[in-house]
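Heads up, one of the protein chains got dropped from this complex, but the rest are sitting where they should.
Take a look at chain A:
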Amino acid sequence: MEYTFTNAPVDLETLPDYQQLTYKTVSKMRLYKVWAILAIFFVLIAIGLYFLREATDVPMLIPGLITGFIIIFGLLFLYQFMLQKKLGYALRERDIAYKRGFLFEKITVIPFNRIQHISTSAGALDKIFKIANLNIFTAGGAGSDINIPGLPPELAARLKDKVANHLTEADE
């Protein structure tokens, strides 16, 4: 397997390396939002268990379920905590990279001149926690679209404008 890029006009070594990017992390508020959702579910399940306790007489069922749920939710909380550090985006002159995944680290790079359109969105909970999502769509289908969560709304809007400006620039 030797180097056979005989006619390439560029030196691979000197190309900007996407692995060397420094990724900006997303707002801590995202983590709090997800935790809040998890907490709500946890409370709902706890209430459910409370009523189940009155209705059932299977021995050790309730303690078993409680330990089970505590372990599951503990893992989910921990997972989100670890995930938070792994979420990040990096903007370059001509493309945007988005990194996510704790067990499966995944980086998607989209060149600006391949972006179809771009939008910001914020759900009801996002608004409470004052964050927004930046969605970038390409023609490559769902696999290559990215959705960056947990951005401060004004930053999301600014990013959107910045990328959108690049879009029109890239076309000219």
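The rule is simple: a contact is a pair of C-beta atoms (placed from the backbone, for glycine too) under 8 Å apart; a residue touches a chain by one contact, two chains touch by 3 or more; residues count from 1.
By our rule, contacts and distances are computed from a predicted model.
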{"item": "The complex's invisible chain, by UniProt name, from \"NADH-quinone oxidoreductase subunit H\", \"1,2-phenylacetyl-CoA epoxidase subunit B\", \"Phenylacetic acid degradation B\" or \"Putative membrane protein\"", "value": "\"Putative membrane protein\""}
{"item": "Residue, one of A:24, A:94, A:130 or A:158, that touches the chain absent here", "value": "A:94"}
{"item": "Residue ranges of chain A at the interface with the undisplayed chain", "value": "1, 3-8, 10, 12-13, 15-19, 94-95, 101-124, 126-127, 137-145, 157, 160, 164-165, 167-168, 171-172"}
